[in-house]
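Removed: one protein chain of the complex. Kept in place: all other protein chains.
Our next item is subunit A:
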Amino acid sequence: MPVQYYIFLSIALFCIGVMGVLMRRNAIIIFMCIELMLNAVNLLMVSFSKMWADAGRVDAGSAQLFVFFIMVVAAAEVAVGLAIITMVYRNTHSVDINILNRLKN
């Protein structure tokens, strides 16, 4: 199975995430699309790690550890982001991002 197959799958997932960020106005769905984009990149990096391992390189595990760190950062980001969304909802009773164009009041 060629690596291009995984590259195109990752590109498609990433572009769906970009589309979602641009199209939707619900802040939570925008967050989920960001997660989708992060996962597209992770998938690409794992496929390159597999390609590297097939080439006989010993340090192919580094890419997988990068994916691991990306997951860690994504988890931290989601915790803080959802807290912010909850605060916004508590103040404005909406998660529409158009309300956020002015941060004051």
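Please note the rule applied: a contact is a pair of C-beta atoms (placed from the backbone, for glycine too) under 8 Å apart; a residue touches a chain by one contact, two chains touch by 3 or more; residues count from 1.
Methods note: contacts and distances are computed from a predicted model.
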item	value
Identity of the absent chain, which is to be given by its UniProt protein name, from "ABC transporter ATP-binding protein", "NADH-quinone oxidoreductase subunit J", "Transcriptional regulator" or "Cytochrome bc1 complex cytochrome b subunit"	"NADH-quinone oxidoreductase subunit J"
Sites on subunit A contacted by the missing partner chain, in the whole complex	1-9, 11-26, 28-29, 31-33, 35-36, 39, 42-43, 46-47, 49-51, 53-55, 59-62, 64-65, 67-69, 71-80, 82-87, 89, 95-96
